[in-house]
Each structure stands twice: as structure tokens, then as C-alpha cells.
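All protein chains but one are shown at their positions in the complex.
The block that comes next holds chain A.
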Amino acid sequence: MTRLLARPELGSVVGMVAIFVFFFAIADPFRQATSMGTVLYVSSTIGIMAVPVALLMIGGEFDLSAGVNVTASALTASMLSYQLSLNVWVGVVASLLFALGVGFLNGFLVTTTGIPSFLVTLGTFLMLQGANIAVTKQVSGQVATDNISDMDGFDTAKAIFASSFDVGSVTIRATVLWWLLFVAVGTWVLLRTRPGNWIFAVGGNVDSARAVGVPVRQTKIALFMGVGFCAWFMGMHRLFAFSTVQSGEGVGNEFIYIIAAVIGGCLLTGGYGSAIGAAFGALIFGMTNQGIVYAGWDADWFKFFLGVMLLFATVLNMWVRRLAVRR
């Protein structure tokens, strides 16, 4: 029983059920199976990022540049392919290197300087936010990129990053499957591999980890690069789903990712949390986001609800952990 209570996901499971029951009861369209497809899609767009963000938090760090890095990756791929008339896959690969590079830079600066990641990534966040818009304006003469839908390689890329299929009347977007895969990989790494053990250790007590020979620096840099990788993936999804990218997008999403991870049981101080919990956190986000639309409420209530969920989940998580650690 204590073991079950000590699971980091507990708070998010309770919250998830509560939100589901609530909107199921009050919003007619929420009960339709087709709505579930939309809810899952919206959840997956947050959930894919929430996985590496949760791992990073467990490792004791934040990444405020995660949201704009999604946009930066999409912009890189789009503008590079379009301006040089290349196969879009060239842009896809180049933007992967770019996104991983941003992650590496964050990790390198944090581990080299010892400056808190909150500040380092605030710096890269501002840099990317500014560069996204400035470079886009410079290159395409507007704040969005040109449509790339008739370029070589677009169809294959869309099939991978932004396709969908029907199960009965429900449309399932490919990102939902990718999300499941990422959660599974994240959970595997965290609980079943050596680096997973190191992630908990560097977040829980970095001095102890170093003293017993854990490669602290590599672990942290790899975590930041994991965020970069998923930011690239989401960037590719946005690019191939819409064929064009708004350069101002993504700002503020970094907090949604962090909120999903925290609702899912990640400790702000590091050393504790789970990838599955972050998935539940993302699902809570998706259900609330769509539930409010289905209930016919003003969309502005969404943030209010998210805030309530965040407070509720953190208080519950704290209480549960005290219960579990008490001897």
C-alpha cells in the first residue's frame, strides 16, 4: 500500500480521473468517441515534449528554451529547404543537428559554469525567441515561412511526422503513437538502464553521484540533448502538419511542459518523478483544453483550470510523499 502511494504518478491519476468524470458529466460532445481522438492529439503535442522535460527535471534541471526550440527547428528545416530548393529531408536532418546543438549548448553551459539552468536556458530562450522572428522576417520578408507542401520529400516526411488514420469513426493522429513510444522509451531508460539510475542520482544528490563515479556532466548534457531531440520532432510535426511555420509560436509552451511534468509527480528540486506521470499530466492538459471547448465555455477558463490542477496535484504529491517517507 505504501509502495503504491509512493508512486510519483498517483496525484496525476487522481486528477486525470476527476477531470475526465467532470467533463464527461457536463459536456455532451466530450462523451463522443471522435472527441477522444482530438483530446489525444492535443495531449500528444504536449506529451511528446513532457517526457524529456520530465527526465531533465528528475536530473535536477530546467529547460526554458524547449518551447521556442520546437519553432526554431521547424523554421530551420523549412527555410533551409525552401531557400536552397533542396529535398525537405535535407532540412529535416539539418534541423535535427540544430536542435541537438541547442540542447548541447544548454547542457554544456550549465555543467561548465555552474550557473542554474533556469538562467542559462532563459538566455537561450530569449536568443531563440528573437532569432526565430528576426531571421524569418529577413529571409521570407514576413513572419511566417513559405509553404513547402509541393517540395520534394514532403509527402514521405508528412507520412512520418504528421499522418493520421481512422479506427472506426475515430481519427488517430500519428503523434499519439509516437507519444506512446516516447513514453515507453523514457520509462525504460529511467527505470531499467544505468543512465536512468544516474538521472535520479544527479538530480537527487549531485555530490554523492559524482563521488561514486557517476558521469554527472555527460548525463546532464544528454538530458538537455534529449529535450532538443523531442523539440526537433515536434518542430517537424508542426512543419509537415501545416506546411508553414509561424515564427512567433512556441513561446510559453515551455511552462506547459514543466507543468505536465510537475502534475505527473516530478519534484522541482529533482531526483524524483516519472515519464508516465508526465504523460498523465499531458493528458490532463489535453482533456481540460478540449473539455472547455466542448462545454461551450470561454477558452480563457483553460488557464484557470490548469492552475487549479497544478496546485491540486503539487499539494497532493507533497502529502503523498510525506506519507511514504515517514518511518
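Just so we're on the same page, a residue touches a chain if its C-beta (ideal position, glycine included) is under 8 Å from a C-beta of that chain, and two chains touch if they have at least 3 such contacts; residues count from 1.
Operating definition for what follows: contacts and distances are computed from a predicted model.
Per its UniProt record, the hidden chain corresponds to "ATP-binding cassette domain-containing protein" from the list "ATP-binding cassette domain-containing protein", "Dihydrothymine dehydrogenase", "Cytochrome c553" or "Alpha-D-ribose 1-methylphosphonate 5-phosphate C-P lyase".
Touching the missing chain, out of A:67, A:107, A:226 or A:271, is residue A:271.
Only one residue in the set A:29, A:123, A:153 or A:204 touches the chain that does not appear here, and it is A:204.
What chain A contributes to its contact with the hidden chain is residues 3, 6, 188, 192-194, 196-198, 200-201, 204-205, 207-214, 267, 271-272, 324-325, 327.
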